[in-house]
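All protein chains of the complex are present and in place, except for one that has been dropped.
Entry: subunit A
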């Protein structure tokens, strides 16, 4: 299909720049994008007859990574203090 309607996974690397220019960065557009991403994730991994631990574990892993990223300053400071002393 046309470039602006394709989801992110089907956009080639060369067309990434143009694709970014076509998508809307308004509040509604961003919210819609978040909604679509969440609904596609749910439909693929959670709303199935026989889901496993994969659905929630990926969410938890993502949460772990995010929290580590947010607290990186604290970790690096603590490790530098411990390593030096």
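Basically, a contact is a pair of C-beta atoms (placed from the backbone, for glycine too) under 8 Å apart; a residue touches a chain by one contact, two chains touch by 3 or more; residues count from 1.
Assume contacts and distances are computed from a predicted model.
Q: Identify the UniProt protein name of the omitted chain, choosing among "AP complex subunit sigma", "ATP synthase subunit b", "Septin 4a isoform X2" or "Protein SCAR".
A: Matching the unshown chain against "AP complex subunit sigma", "ATP synthase subunit b", "Septin 4a isoform X2" or "Protein SCAR" yields "ATP synthase subunit b".
Q: I need the residue numbers on subunit A that touch the omitted chain, in ascending order.
A: 35, 38-39, 42-55, 57-58, 61, 68, 75-76, 78-79, 82
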